[in-house]
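Of the protein chains in this complex, all but one are displayed in their positions.
Just so it is clear, A, B, C, D and E label the chains in written order, and each chain counts residues from 1 on its own.
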Amino acid sequence: MSTKMCTGKSIQIIINSTFENKLIHILKKNGLTGYTQLSARGDGSSGVQDGHSEGESNVMFIVLASNSATNTLMEQLNQYRNMGYHIFVYTHDAEVLNSDKIQICQ
Amino acid sequence: MSTKMCTGKSIQIIINSTFENKLIHILKKNGLTGYTQLSARGDGSSGVQDGHSEGESNVMFIVLASNSATNTLMEQLNQYRNMGYHIFVYTHDAEVLNSDKIQICQ
Amino acid sequence: MSTKMCTGKSIQIIINSTFENKLIHILKKNGLTGYTQLSARGDGSSGVQDGHSEGESNVMFIVLASNSATNTLMEQLNQYRNMGYHIFVYTHDAEVLNSDKIQICQ
Amino acid sequence: MGIDSLLIPAVMFFALGVIAKLINSDLKFPEGMTKGISIYLLMAIGLKGGMALGKADFQLAIESIIWATIIGFILPIIGYGLLRFKDKINPFDAAAISAHYGSVSAATFLTAVAFLEMSGVTYESYPIVMMVIMESPAIIVGLMIAAFTRKRLAAKEGTQKVKTEWGPLLHEAFTNGSVVVLLGALIIGATASPESLSKVMPFTQDIFMGVLCLFLLDMGMEAAKKLDTLKKAGITLVAFGVIMPLIGGTLGIIIGGTMLGFSIGGTFLLAILSASASYIAVPPAMRYGVPESNPSYYLTLSLGVTFPFNVVIGIPLFYQMTIWYIGA
Amino acid sequence: MGIDSLLIPAVMFFALGVIAKLINSDLKFPEGMTKGISIYLLMAIGLKGGMALGKADFQLAIESIIWATIIGFILPIIGYGLLRFKDKINPFDAAAISAHYGSVSAATFLTAVAFLEMSGVTYESYPIVMMVIMESPAIIVGLMIAAFTRKRLAAKEGTQKVKTEWGPLLHEAFTNGSVVVLLGALIIGATASPESLSKVMPFTQDIFMGVLCLFLLDMGMEAAKKLDTLKKAGITLVAFGVIMPLIGGTLGIIIGGTMLGFSIGGTFLLAILSASASYIAVPPAMRYGVPESNPSYYLTLSLGVTFPFNVVIGIPLFYQMTIWYIGA
Partner (left out) sequence: MGIDSLLIPAVMFFALGVIAKLINSDLKFPEGMTKGISIYLLMAIGLKGGMALGKADFQLAIESIIWATIIGFILPIIGYGLLRFKDKINPFDAAAISAHYGSVSAATFLTAVAFLEMSGVTYESYPIVMMVIMESPAIIVGLMIAAFTRKRLAAKEGTQKVKTEWGPLLHEAFTNGSVVVLLGALIIGATASPESLSKVMPFTQDIFMGVLCLFLLDMGMEAAKKLDTLKKAGITLVAFGVIMPLIGGTLGIIIGGTMLGFSIGGTFLLAILSASASYIAVPPAMRYGVPESNPSYYLTLSLGVTFPFNVVIGIPLFYQMTIWYIGA
C-alpha cells in the first residue's frame, strides 16, 4: 500500500542570476508561489558562467506545477526567450507528495 | 547497443537546513546510505528562505532508490509532514548507471 | 494550445570536485557544449563528502542531450566507472523548450 | 549624549544598511560573510572578557552567573504572559516568540560596548560571562511551554500526542556555536599567559570596531528586510517588540545596580542584555522544537523591531536610566 | 619611477595572479571572498574620503561632482562613435561596451592610490567623490543608445518593438551596492566625530594595503581568465580596450589640471578614473538592459585588456603625463 501521490511537472529554469528577481515576479504572476532556487554555474552559447561575479552566475529554479500551469508558463518563458534573454528550460514528469498546498492536483 | 541501466526513482526532498541531520538519520534508518545534498533557497507557505541565516536556508536532498524503497520512504516522510514539519517531496522515474552499489535493481 | 517542446534526456552526473575539469573535457569531446553545474555534498561508498575541503566536495553536472548522445556518453562514463573512479550517473526523460541551440531534436 | 550616540560609526553603518534596503539597493554580503564575521566578534569579545575575568572577583562572578540564569528563566515567562493576554496570540507562537526575549543578541551588546568605549565609560567583565549564560535558559522555557501546550491540546482533542524530543533540543541549547566560541575564548583569555595573548590582540582588539561596523551594515540590511513582514505581524506583536525590551532593560538595571552592585557601565550592559532578543541561537531551536509556530513572526520581531529599537532608542535610554538609578 | 611602480606589492600580486592562471594553477579564491573584500575596500576608501572631505572646500566639491557627471556622459558617447566607425561593431554591442568605459573601476583607482602613497605624493579627496558619481551616468547613456537602436530597427523592420524597461534600470544605476557603500561611508566619514572614527581606523587604514594585495591577486587571475576570449574578440575590440583609456586618461588630466585646478596627485587620480572601465556595476546592468549584446565581449575588454593595461602601463604613464602637464 503506497502513499498517494499526485502527478504534475517539475519545471527546471536556468537563468543568469541578474534575472532572479524578474523570474520570481513572473512565477508569482502565474500564481506559482512555491519554488526552489539553486546557485549554479554552467556553459552554453552565452559563455562560461563560472560564478565569479554576479553577472557570471546562474540560478536554477525548480518549480513543481500542474500540467496546465506548466503549459501557460512555458508560453510566457518562450516569449522572453524570443526577446533575446538567455533562459534554459526543461521539464520532467513528477509525482508530488505535497498535494495539499500547491495547485497540482486538480 | 546501449549501456545497460536499471530503473528506479529519484527522490527529491526539500527541507529547512535545520532538519538536515534528522533527514540523514531517517535515510540511514531506511538503509539508504547514498544521497546527494544541494544548498537551496526557495519560497513557499513558510515564507522566503533566502539563505541568509541557518534557519532561513533550505537543503535539497536527492536520493536514488528502488521503487519499493521509495514507497516506504514516502510513507515515513508523509508522517513527518502530518506532524507539521515543512517538507517538500517529489519523485521522478530514473535510469541509473550505478546498478551495482545502490539497492535499485532488484 | 501548448508551446512546442522536444524530447530528450537530462543526464545527472555526480563526481568529486577534483574531476570537474576532466568531466568538462569529456563532455566537450562528445560535442556537449552546454551543461549546468551545482556544488553538492553527499554520502556513499567513498565516505561523507561534506564540502569542507576541495577533495571532500562533489559537483553535480546536469546535461540535456538527445537520446543518442546520451547513450554514447553513458558508455564512456561507464568505462571510467570501471577504472575505479567514483562517479554516480542517472538520467530522466525530459522535455526541452530550447530546441534550437542544443542538439536534442533530431 | 542622546543624539550623539547615534553618530558613532557602528550605528551609522547600521542605518546605512537599513537605507540600502529601503531604496532597494542590490547591495548584498556574500554568503557566509556575516557568519564568519560573527565568529570573529564572539572570539574577540570572549578573549577580552576572559582577560578581564582573570583579574576579577570569584564570588561576584558566581553571583552574576546565578542572576543571569534567573533572568533567562523569568523574561520568557513574562513575555508569554503578555502575549497570551486575552488569548491574542496562540500558545505555540507565544512560546516561541517569548523564548527569543529571554535570550540575548551579541550584536546589540557589542554596539553597547562600542557606545561605552566611545564615551570613555569603564565596565566590568561579568556581563560578558552573563551573555554566555543567558543564551540557553530561555530556549528551555520556550520548549517547556510548548510541550505543556501540546499535552493539554492532545488531552482535550483526544488526538495522538506528539512527543517533544528533549534530547537534541537541550543539547542544542547548551552547545550551540555561539556559546562554544564565547565560552571557549573566555577560558582561553583567562588562562593563557598575558605575553602570548598580546600577540593575538592586534587581531582581536585593534581592528574590532571596524569589523563591527561592517557587521552592523549587514544587520541593518537584514533588519530592513523584515519590515515587509511587519504588516502581517499586526499591531499586537509589534507593540510587544517594543514593550518587552523596556521591561527587560528595567529589570536588568535593577538587578545590575542593586543585586550585583555593578558600576554604571556594567549595569547598563546588563540592561542591554536583558532588553535584547536573540536572532541567532533561538530561531533554529524554535523551528526545530516548536514546528507548530510561525517562523516568520519571531525573526521579524527580534531582528526587525527589537534590534533596531535597542540600537537607536534603547542604548541611549537605558544609559540615562542607569545614571539616574545609580546616581552618577 | 617608471619600472619602480611595477615593484609595489599590489602590482606584483596582480602579476602573480596572472601567472597563476597562465601556468594553469588550481589556485582559486573561495566563492564570495572577492566580493567580501571589495565591500571592505569600498568602505575603507569611502571613510577615508569622507574624513578628508569634512575639511574640504564646498564649492570645489560641487564643481567636481558636475565635472564627474559630464565625463560620465561624454566618454561612452566617444566610445560608441569609435566602435561604430565603418560599422565595425554592431550597435548593441557598441552601446554596452562603451557604457563600461564611462563608468569606473575601484580596483584601478585603489592601485593608483597605493602608487601615490608609496611615492609619498599627496592628493585631494574630491576624486573619491567623483568615483561615486561616475558609477551611474554611463549606464544611462548605454541604455539610451540601445533604446534608440531598438526603435530604429523596429521602425525599419516593422516588427513588434521591444520596450526598454527604464524603471528598474535607472534604479539599478543609482542604487547599486558599490555606490551605496562608497557614498554611505563617505557621509559617515564626513560626519562622525574624529575620536570615534579613530577607533575604526586600524581596520580601515592600517591593514588596507595588505588587503588590497590579496584583492589584486584575485583580480590578476580573473584578468588572465579572459585572455582566452580575447582571440574571439578580434583586433578591433582589443585595440579599443587600449585606445579608450588613453583618451579617457588625457581628458581626465585636462579637466583635473585645468578645469578643477587639482594638484598632481588629484589630477592623476582623475585621469585614472576616466581611463578605467567598470567590471562590477555595469556588466549586470547591460546584461539586463541590453540583452541583445554579447556579454562575453565587455567583461573581456574591461577586465582582460583595460584593467591590466591601466595597472601596468596607465598608472606610470598618466603620472608622467600629469607631471608634464601641470609642471611639477
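What we mean here is this: a contact is a pair of C-beta atoms (placed from the backbone, for glycine too) under 8 Å apart; a residue touches a chain by one contact, two chains touch by 3 or more.
Worth saying up front: this structure is predicted, and the values here are computed from it rather than measured.
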- prompt: Since one chain has been left out of the picture, which residues of subunit C touch it in the full complex?
  reply: 16, 18-19, 46-47, 50-56, 83-86
Field: Interface with the unshown chain - residue positions in subunit D
entry: 31-33, 35-36, 39-40, 43, 47, 171-172, 175-177, 179-181, 184-185, 188, 191-193, 195-197, 199-204, 206-207
Query: Which residue numbers on subunit E touch the omitted chain?
result: 7-9, 12-13, 16, 19-20, 23-33, 114, 117-118, 202, 206-211, 213-214, 217
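Operating definition for what follows: only the chains that are shown with their structure count from here on.
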Task: Could you grab the centroid distance between subunit C and subunit E? Build each centroid from C-alpha atoms only and quote it in angstrom.
output: 39
- line: Rounded to the nearest Å, the gap separating the Cα centres of subunit B and subunit D is 35
Statement: By the touch definition above, subunit E meets two or more other chains at residues 31, 35
- line: Among subunit A residues, those touching two or more other chains are 38-39, 54, 92-93
Message: Touching pairs of chains, all of them, please.
response: A-B, A-C, A-E, B-C, B-D, D-E
